[in-house]
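Below: the structure, in structure tokens.
Left out: one protein chain. Kept in place: all the others.
Our next item is chain A:
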Amino acid sequence: MLEIRGLDAFYGDFQALFGVDLSLQPGQTLALIGANGAGKSSFLHAICGMTQARGSVRLGDTDLAALPAVGRAAAGVALSPEGRRMFLSLSVRENLLMGANVRRRGPWTLDRVTGLFPILGEFADRPAGLLSGGQQQMVAIGRALMANPALLLLDEVSLGLAPVVAQEVHAALAMLRDQSEMITIMVEQDVNRAIAAGDRFLCLLEGRAALTGPCAGADLDAIGRAYFGEDDT
């Protein structure tokens, strides 16, 4: 399970997160929501070791906070980053293979990823930079899956994608969710879609946890107030 206590994150002197707590069971998906600049990406970066952080982050028996980014990757943390960040001089296949560098055991192979996203098999030898935004998003997710992660971090799953493509990506993610022990944290702009995709939600406001709870039966009005930081009167 994932157990986060009092997580702070910093960019130099600027503090982006203030004491965020979270705990998730194997197989659970967290919908991480919040306005622009609320700290969603910072939260993911603090977990995977891409930014300075303070606080405790435990995944299973592993104390992630004590490890550098490389060690966290080996411990099973994988990120599909905001903006997709393709390795531009690598082909689609090579991008996916980068995910397998950490050599973790598990079900995910090139064949399974191209089974999930067939278009990636078709375009395997193309430079990743030539793909459309939606296809690149699939590469980014597939690349993270190739690590056979215990904790999958998905930043801005459908930002900038055409609605049908976003639909397609979410359909693939829903398939994953039903059949694995992997813990997933998903950042998604579209709050309704995020709540539909998650087991629990966490709404950040200016770097603090504003509201958290189960997605089933979530009160959208309360979420709206937490999201925009209005007084709940």
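We adopt the following convention: contacts are C-beta pairs under 8 Å (C-beta built on N, C-alpha and C of every residue); 3 or more make two chains touch, one makes a residue touch a chain; residues count from 1.
Please note the rule applied: contacts and distances are computed from a predicted model.
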item: Undisplayed chain, where the name is taken from the UniProt record, one of "Proteasome lid subunit RPN8/RPN11", "Amino acid/amide ABC transporter membrane protein 1, HAAT family", "Molybdopterin converting factor small subunit" or "Cell division transport system permease protein"; value: "Amino acid/amide ABC transporter membrane protein 1, HAAT family"
item: Given A:33, A:48 or A:223, the one touching the chain that is not displayed; value: A:48
item: Among A:66, A:98 or A:220, residue touching the chain not depicted; value: A:98
item: Which of A:30, A:64 or A:78 contacts the chain that the document leaves out; value: A:78
item: Positions on chain A contacted by the hidden chain, ascending; value: 48-50, 68-70, 72-74, 77-79, 81, 85, 87-90, 94, 97-99, 101-103, 143, 147
